[in-house]
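Sharing a structure with you now.
With one protein chain removed, the remaining protein chains of the complex are shown where they sit.
The block that comes next holds chain A.
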Amino acid sequence: MRAILAPAAVSTGKIEVNMSLSASDLSSHEAQHDADSLEPVGTSGIAGLSPTKLALRRFRRDKLSMISFSIVVLYVVAAIAAPLLVKLKVLKPNTPHSDLLDVNQGGIPLGKFGGITWHHPLGIEPGLGRDVLSRLWLGITYSLGIALSATILAVLIGTVLGIVSGFVGGIVDSVVGRIIDLTLSFPQTLMLLALSGTMVGFLGGTLHIPKGENGNTVQAVYVILVLALFGWPPIARLVRGQVLSIREREFIEAARALGASKWRIYFKEIVPNLWAPLLVYFTLTMPAYVSAEAALAYLQVSVKPPTPTLGNVLTDSIAYSVSDFEFFFFPAALIAIIVVSFNLLGDGLRDALDPKSTN
């Protein structure tokens, strides 16, 4: 329990709660004492609330954060459910409905608003006649899957290098610092586009990553790897900064004095204190990668059709943007909703976890 509660102390900063056994007892006494001296026991709403609970309460009181949180949850549930619904044949992302297309008008869906009916709530795709809702729904799974994997990888690399560089210091710190400078000087979009030719061949050929249907597995691995390899530096900088400030705190000194090993200090003392900033960063990186995937799909370096991603479906719709605007608009709107809600959620989390921040 204590391990979960403590980290928020970093950001709230006010109440010093920490995890090493002896010191934590001491400081929670202090916290208790502070609260006692302010108000009589029993009447105060603040007394006895842990930093995490305080943060949660702040978060719940923020309407915008709660709305965006619900939308994010909805998207995640939809993403998990989609492959299941495809198996159950509720969603048919690859079934053509050519009978619903107007052959005389170049395969534009019959009826108004891009062929919206009860059976096809978002209409059908011009040309091939596939159900737009099915394709977009499954597209959420692929898009969020790619974004999530890339984010996890970037956060992992950034956290490890940030902790090592901040804690070891000296030459390791300056080497990591130079690697960060180097990575940041690469133009990211250009690298994603430029490396695809040689790297996809390298991953599939030399490293024997399974190609999958249409070579899509190796393509997805490429996108994830490159997004993460160029995305970790800001996380490493953030973590390094945090570690540098945590390193000087009393509870680390106490742990050292008690004879805790280096690894124990890394994983039991430092890592738990990083989750608040990392969570915020995670929430803000996810939407950036969803957008990045869409952009890559437009440049033809993401997963290939017929596998739908949000970027793929949107790219498919470009040819019909004027004749079937609904088909063009829906995928873009879904991406926009993801980006907005994740961003608002990230802002909300930051405000809740770090009340001092003024953003």
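The rule is short, and it goes like this: a contact is a pair of C-beta atoms (placed from the backbone, for glycine too) under 8 Å apart; a residue touches a chain by one contact, two chains touch by 3 or more; residues count from 1.
Just so it is clear, contacts and distances are computed from a predicted model.
Candidate names were "Glutamyl-tRNA(Gln) amidotransferase subunit A", "Acetolactate synthase small subunit", "Phosphonate C-P lyase system protein PhnL" or "ABC transporter permease", and the UniProt protein name of the unshown chain is "ABC transporter permease". Annotation: of A:G48, A:P121 or A:G201, A:G201 touches the absent chain (contact as defined above). Checked against the hidden chain, the listed residues A:A260, A:L279 or A:A332 yield one contact partner: A:A332. From the set A:A81, A:L193 or A:L244, the residue in touch with the chain omitted from the display is A:L193, counting the whole complex. Listed by residue number, the positions of chain A touching the unshown chain are 178, 181-182, 184-187, 189-191, 193-199, 201-202, 206, 287, 291, 294-295, 298-301, 311, 314, 318, 321-322, 328, 332-333, 335-337, 339-340, 343-344, 358-359.
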